[in-house]
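Note that one protein chain is taken out, while the other chains of the complex remain in position.
Chain lettering (A, B and C) follows the sequence in which the chains are written, and residue indices restart at 1 in each chain.
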Amino acid sequence: MPTATVRVALVGTSGYTGAEALRLLGTHPLVRLTRLCAHSRAGEPLADILPPFAGVDGLPSVEPFDAAAVAQVADFALLAVPHGTAQTITAELLAHDVRVVDFSADHRFDDPDFFAAVYGHAHARPETLARTVYGVPELYRERIRTADVVGAGGCYPTSVILGSLPAVRQGLLAPGAIPIADCKSGVSGAGRSPGAGTHYPETADGLHAYKTLAHRHAPEIARALGLAKVRFVPHLVPMIRGILSTIYLPLRPGVSAQAVREAYVNAYAAEPFVTVLPAGQHPDPRHVRGTNRCHLGLFVDDDLLCVQAAIDNLGKGAAGQAIQCLNLMAGLPEDAGLTHTALFP
Amino acid sequence: MPTATVRVALVGTSGYTGAEALRLLGTHPLVRLTRLCAHSRAGEPLADILPPFAGVDGLPSVEPFDAAAVAQVADFALLAVPHGTAQTITAELLAHDVRVVDFSADHRFDDPDFFAAVYGHAHARPETLARTVYGVPELYRERIRTADVVGAGGCYPTSVILGSLPAVRQGLLAPGAIPIADCKSGVSGAGRSPGAGTHYPETADGLHAYKTLAHRHAPEIARALGLAKVRFVPHLVPMIRGILSTIYLPLRPGVSAQAVREAYVNAYAAEPFVTVLPAGQHPDPRHVRGTNRCHLGLFVDDDLLCVQAAIDNLGKGAAGQAIQCLNLMAGLPEDAGLTHTALFP
Amino acid sequence: MPTATVRVALVGTSGYTGAEALRLLGTHPLVRLTRLCAHSRAGEPLADILPPFAGVDGLPSVEPFDAAAVAQVADFALLAVPHGTAQTITAELLAHDVRVVDFSADHRFDDPDFFAAVYGHAHARPETLARTVYGVPELYRERIRTADVVGAGGCYPTSVILGSLPAVRQGLLAPGAIPIADCKSGVSGAGRSPGAGTHYPETADGLHAYKTLAHRHAPEIARALGLAKVRFVPHLVPMIRGILSTIYLPLRPGVSAQAVREAYVNAYAAEPFVTVLPAGQHPDPRHVRGTNRCHLGLFVDDDLLCVQAAIDNLGKGAAGQAIQCLNLMAGLPEDAGLTHTALFP
Partner (left out) sequence: MPTATVRVALVGTSGYTGAEALRLLGTHPLVRLTRLCAHSRAGEPLADILPPFAGVDGLPSVEPFDAAAVAQVADFALLAVPHGTAQTITAELLAHDVRVVDFSADHRFDDPDFFAAVYGHAHARPETLARTVYGVPELYRERIRTADVVGAGGCYPTSVILGSLPAVRQGLLAPGAIPIADCKSGVSGAGRSPGAGTHYPETADGLHAYKTLAHRHAPEIARALGLAKVRFVPHLVPMIRGILSTIYLPLRPGVSAQAVREAYVNAYAAEPFVTVLPAGQHPDPRHVRGTNRCHLGLFVDDDLLCVQAAIDNLGKGAAGQAIQCLNLMAGLPEDAGLTHTALFP
């Protein structure tokens, strides 16, 4: 077992993706967390920010972010900061030769024009984007290994991409057909800031869609899959974590259920975190909760493929995927620190 | 205010739809519940079967079913008994001139051959089906008034039918296109019998589809809408009650969002229980919980209409709809006993 | 059945207790809601404030509060406004001869000094308190009938009072013993304003106490029961509505379980909303959800009585109790508009 460890800083501690990264790094055998940064809550005891850390020793104190200070102790930084903020921080870290995995939406496109078109404003540091790779290892494993900046794939996009990729790559889809992704997310996907839309009494025991056919994850998905368009309807369900994406993919005439299954099984045979369930089985995000895993269910009716993809929005949809990318960038075994299974029940 | 009341028997008390019917009848101003039947639990105190009735006086005791005894005290019977059982009971009640609203799936088709094709076995009393009307008032209001037997529309089908009907009737759909109904149901839809699939520790904080593209509600929906086929994927979500159906309807070229909205608003302008929400608003089943209401949200992107329909599976999807049908059959105001609003929160 | 109705204004519409009052008044056969007031949200469509009212016709529009305008159309006002605000509003309404039921904590004590001691500041209109009765009908039914102002009992206090009253009044308690009330509340008890403590991802699937032995409901309980002190530990549980209070009452030596049961059954025999469950049965707030009912379970072990009291914090703990008081004040049947049973499930 290698004893040398990779030195990593975590920038952003008080949000959910940062909390999950911190939890996962805590049992990562080959990473040493050398610095922990938070913006507004620097100086506070970690357990006041994240109650599960009460009584846990040995972690760095929570410091304000300073790129030079990070560079002194870390070769990699994980960025769990809000969208927008990550643009400047990433540029500063790069200037100090710290390689970055960004959890935010700031580095998911390598094209400044596409970024501006999707988000409605220019990227603050467009030159960074040329050094950026989209962080879904199943898409860009080799490029991630050597990237300076990886923008980890978003939670919804990762689930839809993994659920659609073999069909797209193997040419199983009907030409010109537009997939529909009916996605269901747990409430942690909305972040840690409380609001009317996440208030327990109005969130429990209910369910609703939002931003129907108008969510900005749709272009992220379409671009990653090389499709002209994807229809995307996200729903908020009373679940703490997890995403289940039910994806409707029109098939080319003549493509059989067996051909679909073979394409998926082959595509993911060597993937450490993607599992195609046996025929007839339905995935559930609770079975991948807290993990970097993705479970896929496949169902075909005539010329329609319905794929169901379950991930943890904070795991494979954020912090888990970021650590998978980190492992690749640092030359570690890709699954280091990510082999655990979900709590059951 | 009319003081004469309609005499009604409730057959089936221990399941969820029977419990909901009993609750609704308890505040119905024009109905008198004259007999309460249960099969296995006859003779037990009602509060032992349904705990909310502890301390509630004035209800009939729970008797075994006997058609002649029912006929002596009631002109109408609501049947909240299991699928299959309702076939014989309905025939017996008809023989005693008691008109029936059946909550089960036994009287949702007036064609014995279609029934056999969907359920895989012949109907035990096919002659009854000729006297049967499908119980969705928005479809068959006038026929329901005079029907001897009404088979109340199923929970999923009602939500999809109400969400699709104006588009279908107004010819807005692309010819030959197959709608997709991605439906999410609360767990009470699975009934009151416990099982691994409804065990709290494995049901809470998760979500999954079941019987993907193979559920027998699909032909019920298609037949009611006069379509050749509907794709139907039901999901179980951690919610006690409620259905949200997200329906994807391909539009004829040139149909505008405005035309869609007008069609729906006009179609439902006079309907007492169906509300088209303002543009941009998303329905949530918690807002119709415990009621007979249906909230619809409309979203159009190019040639795709996405309708979201929220109902209570035990309300408009079962007991509420049955009482709406009963009101029609008995010549009462259609909304009698059904005007209340949902608990909030 | 009387056809004359009582004219009532509801002041405060956007919070949970106001929403519940509006819902209950909507099916009250003897009350006519003549004015609906809200502070910050006056002028908005009601359905934008309370989504279950989408498509519901016939309600007054939402107006700013004006005492004179209220007095023109209403003889009674229900006040579902924040603590503090109710003091002035009540005084203004009294000046216009409108009798008031206040849901807030502003009129739960008729003694200004006690009020100041509990809340840490003087009452703004202490003269009102002399015309005020504590609104728990099981305590002060006759005085409520003629009161000008009724301060409806708080949610936790009502559950503990109803659970303890027969034991206290019948002298069953050990002299000097201090009861312990271990209370569990649903999250709606925290109100409609979102915050970190009610954010779904940090509230679901967990449970914690708060303000242990230091909550200001403790003196409200003790005063109502005529006890020197009560120990009170409230807990927040992942439930939308409802309170279960587990109350530990040391018995005088020699008091038997049978004597306890008889005391409770006799005390509540004529009460329309309080039910003593049969021996061995445990109450659950879900069985009284949305109602004005209270279920009590009684358990004795040697010299300890454990009473479990279940209510809906927004029902018997707020809006239901307020309407029960209104009925008394207006000379209506005490249970008018409150006879419904809980949703099941």
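The working rule: a residue touches a chain if its C-beta (ideal position, glycine included) is under 8 Å from a C-beta of that chain, and two chains touch if they have at least 3 such contacts.
If you're wondering where the values come from, they're calculated on a predicted model, not measured in any experiment.
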Candidate in contact with the missing chain, chosen from C:Arg32, C:His83 or C:His208: C:His208
Omitted-chain contact residue, chosen from A:Arg108, A:Arg289 or A:Lys316: A:Arg289
Listed residues C:Asp48, C:Glu63 or C:Asp182, member touching the removed chain: C:Asp182
Among A:Arg32, A:Arg216 or A:His340, the residue in touch with the chain that has been omitted: A:His340
Where the unshown chain meets chain C, residue by residue: 178, 180, 182, 184, 186, 201-202, 205-210, 212-214, 231, 233, 235, 237-242, 244, 246, 248, 282-287, 289, 297, 299-301, 304, 306, 308, 310, 345
Footprint left on chain A by the chain that the document does not show: 1, 16, 19-20, 23, 26-27, 29, 50-56, 188, 192, 204-205, 240-241, 274-275, 277, 281, 284, 287-291, 293, 295, 339-345
Missing-partner contacts on chain B, residue numbers: 16, 186-188, 192, 194-196, 198-205, 238, 240-241
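Everything below uses one rule, namely that only the chains that are shown with their structure count from here on.
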Most distant chain from chain B by Cα centroid: A
Most central chain, Cα average position: B
Top chain pair, ranked by number of contacting C-beta pairs: A-B
Cα-centroid distance, chain B relative to chain C, in whole angstrom: 35
Chain A: positions in contact with at least two other chains: 186, 201-202, 205, 238, 240-241
